[in-house]
Each structure stands twice: as C-alpha cells, then as structure tokens.
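The excerpt is restricted to a subset of chains, each kept in its original location.
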Amino acid sequence: MSTRACGRAVDEMRVVTITSNYTRHAEGSVLVEFGHTKVLCTASVVKGVPRFLRGKGQGWVTAEYGMLPRSTHSRMNREAASGKQGGRTMEIQRLIGRSLRAAMDLNKLGEYTIVVDCDVIQADGGTRTAAITGACVALAQALAWMKAKGMITTDPMKTLVAAISVGMVDGQAVSDLEYTEDSAAETDMNVVMTAEGNMIEVQGTAEGAPFTHEQLLAMLALARKSIDELVVHQRKAIASVE
Amino acid sequence: MSTRACGRAVDEMRVVTITSNYTRHAEGSVLVEFGHTKVLCTASVVKGVPRFLRGKGQGWVTAEYGMLPRSTHSRMNREAASGKQGGRTMEIQRLIGRSLRAAMDLNKLGEYTIVVDCDVIQADGGTRTAAITGACVALAQALAWMKAKGMITTDPMKTLVAAISVGMVDGQAVSDLEYTEDSAAETDMNVVMTAEGNMIEVQGTAEGAPFTHEQLLAMLALARKSIDELVVHQRKAIASVE
C-alpha cells in the first residue's frame, strides 16, 4: 500500500487520544485529539426542552461548535466579536447535533436537553469528525451522570457514533486528512457511522475534479475501517470513567 | 416496480419544467419547477471579484438562497426581518455555490463575479436540488450574454450540473421526494452530478434508522437516472434561448 507525504499509509489514522474529565464543571467532558487536532467536547444537562417539543415527554440533544481564534494557522476573527456565526460553523454544529440524535432514543431521555459544546483548541484538519467522535463520549458520560442521579432509568443511547474524514489526494483514497492534505484534496468526504458500520451521514464534496462511483466506494471502505478503530477508542474512554 | 403513496414509480420524477427569461432584468433568469416546487433562479454579472481573488485574473461564482415567507405550508418568518439567515439557508446557498463552481473554469471568466439568486416561490420538497438544476441554466444564459457582449471569448462552463433528492421511504429507495415523502423519509440524500454522471456532492442523512451500504448504492443509482433526465431538460432550456 502506497504511503503519503505525511508518511502515513492510506488507511492509517493519526494518533487518536480521548481524555475524559478534561474539565470539572460539565456533566461530560472530553478532550479528543486526532494528531494535532484538539477539540474540547463538553455535555451539559439542562432541564426542559425546546418549545417545539414541550409536553411530548421526550428529550433533545443539540450541539454548538466554535473555534478559538488562534486554533488555526493564521488568526481567525472571533465570531462573538463579528456578531454572527458563519455558514461553516452553523453547518458543522447542525451536523454534530443530527449525528448525536441518531445515536439516541430521545423518548428515554425525559424532558431534558443535553447541549454538547465542541470547541476547537487546535486545528489541523478533521475538526468536525473529531468533534463528533468526542461529543459522543461526552454525551455517554453525561447520560451516566444522569443515571447516577436517578434522572433516567434506562440508557437512551442506542449505539455509538463516530466520524472520519476521507478523501481523494493525489489520485488515491486516503483516511483522516490532516490540514495540508485537506487543502490539496480533490475530494473531501465526511462519514458518520454507527458502531455497527451503518451510515448516519455521508457528505462528499468535489473540491477539484468530480469523483467517480469507484472512488466513492474506495473512500467509504476506508471510512468504515477508521470508524471501527475510533469506536474502540470511544469504548475505552467510556469504560475508563465507570 | 412498486409505486408510492404519491402514485409515482420509485424512479419517476415529478413533472419538470424549466422556463427561460422568466424575469426581464437579470442576465440569466429561469423558473424551475419540480412538480409544485417552484424556484426562481437569476444570474447577475457583476464587475470585480471578492477580495481574496483580486489580481489573480480569475472570476467567481456564488449563490444566495431564500424562501418567500409563504412559499411553505405554514408561514415562515422572513429572514430579513429576523435579522439573520438561518443555518439551513446558509448550508443550502453554500452547496449551490460549490456545485456551480465545480462546473466552471473560473480562469476563463475574467475578473467578474456571477451571483446566482435562488428564491423559492413555492415549496413542496427538493427546493435545493431544483435550485441547483435551474441555477446552472441561468448561469449558462448569463455566460451567453457575456459572450455576446464580448466580455469573455471562450465558454467557462465545462459541463452541466444538476441535482436530485433521493431517499429511503417505507423501506424502498425513491427519487425526487415531494414534501410528504421528505417528512416521512428514513434517509434523505441530495446528489449533485455532472452531465457525465460524475459526482460533485453527495449528502446523505439518516433521519430515522441508519442506512446500509446497499441502500446507499440503490439511492445513487436512482440519482444517476434522474439527473440524466434533468440534463435533457437543461439542454432544451439552454437551446431555447439561443
């Protein structure tokens, strides 16, 4: 199997670390690292649900995403200062929220909202997929906290979800793109899967040339392999705090 | 082949109409209809390019998307009045812009920006895919207008792009979801392809259960078939004004 400029094999992820209880106050708190990409994921349990769900006896899970201004190579403007969240931010936090809800049976949550904040401390490609992977662990920890408090009796989480970015770089399908690869990729694809390998989200974008059916299949196969590895990391992180 | 609640075959699109020159002022103007979904796409040629492209001798294509407040079953708030564009709007207009740029050789455009506005007059599912399909025709007309004016000498459009929404409804893959199907779909997938059947964007989302690899392949096959049909409509609309 040919290697890439970064020295990794095409199906080789960067070093993945999931650190539990990274901060003190949140009900779930995880620092997830995919190589140099570092995202802090905190899960906050809040009484009540959004207006459109009131009185239905079910819960809600939502996500917010942000980047620290100097998480990136050159400084980005702070969204709080510019007065609105950009389109990319909104797109990513909607994706994280949908992915987490796909892992949940919201009827078992009761009228609680869990807000998962994903804040990028350092960016080097793949922040949204690292965020989903870490957010799922933070969510699991918050659910364990709720169970310990007697707020829920059965586990609302049906499965784990994890995510990986794959793409076409220099004509070959590769997994877990770091920043320099991401910038040069012909195609960039984010895949969210369950622990069982079923798909929650597939978002492939041709940045340069369009991609073919065969390339799509090659990228999906890499995604499946990496997500299997990520689920192992997730399980270890969840077990570590029980 | 089994049929659906709406009476169509699983691979059968709604009636598609593309009306050229729908309004007078824009350099390209198209009303695209997928059944009851109606989107007005206008292409405006503007001198100059965004700051990040200045002096590079290339052009830019961007898109904006909006829904009239009562294009929908119940009235939506007007985004201009609430003071910001929602996450869904931003996500869709970014998608339209990327899709159109994938069809273009921006170096052949010169330092012009083409802004394609996609405004939904009436919504019944599939507004973003209708928008992309219509926007590509409006863009082609604006380029023809530029050529007639001597602003460009070669055609910057490399291929046509069109888009379709496919999904899993009641356990079967179907094409061109209308609103009632869209609301009930287990999976909703938007596919943007070139006239040659290569992929520009694939965005699949599990709304209910996750989807399998086989379901993904079934949906993609439907998308390919529908997009081939859409390209025929696009070609006719473009030819009609030459």
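The first chain written gets the first letter, and so on, giving A and B; residue counts start at 1 in each chain.
We adopt the following convention: a contact is a pair of C-beta atoms (placed from the backbone, for glycine too) under 8 Å apart; a residue touches a chain by one contact, two chains touch by 3 or more.
Small disclaimer: the values here were computed from a predicted structure and weren't measured.
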{"item": "Complete-assembly copy number [criterion: all chains share one sequence; 2 shown]", "value": "6"}
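Going forward, only the chains that are shown with their structure count from here on.
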{"item": "Centre-to-centre distance between chain B and chain A (centres being mean Cα positions), rounded to whole Å", "value": "28"}
{"item": "Chain B - residues contacting chain A, complex", "value": "84, 86-88, 90-91, 93-94, 98, 102, 189, 193-194, 196, 198-206, 209-213, 216, 220"}
